[in-house]
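Missing here: one protein chain of the complex. Every other protein chain is in place.
A and B label the chains in the order they appear, each numbered from 1.
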Amino acid sequence: MSVAGTLALAAAESLGAVASESAVGAAPAFIGEAADWEFVFRNADYLGVGALLTIGLTVASILLGFLVGFPAGAVEVYGDGSLKRAVSVAGVVLRGTPIVVILIVMYFVVGVPQINLGVASVSSAVTAGILGLGLRSAAYQSQIFRAALSSVDAGQLEAGRSIGLSRFEAVRHVVVPQALRRSLPGFQNEFTIVLKDTSIVFAIGLAELLTRGYDLFSEQTTAVLEVILFISAIYFVLTFTTNRALDRLGDRYAIPEGESA
Amino acid sequence: MASATRPTTVRERVAESDRSVGRLLLVAAGALFWGWLVVSWVNRWVGGVLVPVGQPLVPPGAVEATLAGVPGLAAYAADAAFVVELTPEFARGTWLTVVITAVSLGLGFVIAVPLAVTRVYGRVSAWVSLAYTELLRGTPLLAQLFVLYYGLNLASYVPGALSGVFARNVVWVAILGFTLNGAAYQAEYIRGALESVEEGQITAGRAIGLSKLETIYYVVLPQGLRYAIPSWTNEFVYLIKYSSLAAFITVPELYYRADQIASETFRYTLIFVLTGVMYLALVLTASKVMARVEGAVAIPGLGAERGE
């Protein structure tokens, strides 16, 4: 197993030294230098693949977060006893630990194996990245769903029971559809957080957008600012479009809300 | 049948006592954690009065010997001694983590208030404020740190007055990064809180002859900032956790030191789990303290009723 986490830090150290040496005397060239921009665009493909990986990582993590987080939120509202306690403790731990620590623990400690899918294999860094980001997201999504589920008026559940639905059916057909819609704003927020935090898999050497940008500017240190501004722009476009798309979704599935139903 | 409620009460009482035992343990652990940190820091500042600087507060050998004598714990004696040996490094890293978080949070707040006020009540400046917050909230924090450190190479431009404060100037770059980023998030929270203050409050302020700015300062902010406390607590917790990203621009805070020790000793599991626990302790402390603050500054009869 490679020591990617440590490598990332060590590299940062040496590159930092290079950066400060080269800058002695001359102020950094602001956004100028045509040659540096040319370097960026020449490598746009390379960064594009990184952006795709960023998107894939985000989608996979959000999905995992939903699959684990939604039941977890339901357990926190409707469960009891040791299961509820275990879920809430796991949530506190995952929400109280920096994502970089979670990722590194997944990578080194859990020692996620490489997954072979036949056509392609998923590296252990990718698996660790999805697990780390996904489980952390599950801990936050569970809070979003918990709040949404408990915000649905108790009379709704009662009315569901009164026409003969079982408790599970009443939750499933009456409370959950309303709660899911109400959790959209929180979910939207969570989506952009995960998208931005995929950059932190840099710590385990996963070659997504930021890591690729880092590799590029380590190669041509005069283009540092150009490269980072370029990838930042990509991130911004991604978060911006995601937000607008989810706004649309929210409008489309909105139900007329009044003071009482 | 009338006594059917009895068993529930008993079960509740058991659960209640379980909870209070848990709370007591948590408080004890917190006291131990902060006691250890503060004594370690003080020992360092005064030049090693208690134990030589860089030495653990209790000798690892003694810990190992003690634990070896306890049946059931003997197997963990060597690990415990190893952990004790690392405590000075952890304490040093945590100091920087705490300082970076606190300073960035404070400075960020100073920027965030005008940012939020101008967003709500300004005209052209509202757009400037919007652009700033959208840009900073729309890009990864790590990329922002890279811009400041690698892109602009700010570590070599730290003003003389500040450059002696920390062992490495790059700490200031990290603080700048967290301040600028945190200000954007804090401004969003404060904006939301300001908008939740009733319109009539401003009208009433203007009616007694206050200027618009005075009304905002004396009437709206004192209410709005109180409403902002819960979400502000969130930002506090986020900052504690994300301060770990400073490691990637070579700031020797908690995560950086943990990573270094891990790569020297190859004990990844133990060290990173321990690091997680350290952050968790900081985060839990912050949220407990903020809950107290919220209770202390609450306006009677306003806002959500607090339990307990």
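The rule is short, and it goes like this: a residue touches a chain if its C-beta (ideal position, glycine included) is under 8 Å from a C-beta of that chain, and two chains touch if they have at least 3 such contacts.
Methods note: contacts and distances are computed from a predicted model.
Undergrad: Choose one: "4Fe-4S ferredoxin", "Cytochrome-c oxidase", "SufBD protein" or "Amino acid ABC transporter ATP-binding protein". The correct choice is the protein name in UniProt for the chain not shown.
TA: "Amino acid ABC transporter ATP-binding protein"
Undergrad: In the complete assembly, which of A:165, A:193, A:229 or A:246 touches the absent chain?
TA: A:165
Undergrad: Which one touches the absent chain: A:97, A:178, A:198 or A:239?
TA: Among A:97, A:178, A:198 or A:239, only A:178 touches the chain that is not shown.
Undergrad: Going by the touch rule given at the top, which residues of chain A touch the chain that is not shown?
TA: 153, 155-156, 158-166, 169, 173-174, 177-178, 181, 255-258, 260-261
Here, only the chains that are shown with their structure count from here on.
Undergrad: Using the touch definition from the top, list the residues of chain B that touch chain A in their complex.
TA: Contacts found on chain B: 134-135, 137-144, 146-147, 149-153, 155-156, 170, 237, 241-242, 244-245, 247-250, 255-256, 259-260, 262-263, 268-269, 272-273, 275-276, 279-280, 283-284.
Undergrad: Residues of chain A touching chain B in their complex?
TA: 3, 5-6, 8-9, 12-13, 15-16, 19-20, 23-24, 28, 92-93, 95-102, 104-105, 108-109, 192, 196-200, 202-203, 210, 213-214, 217, 224-225, 228-229, 231-232, 235-236, 239-240
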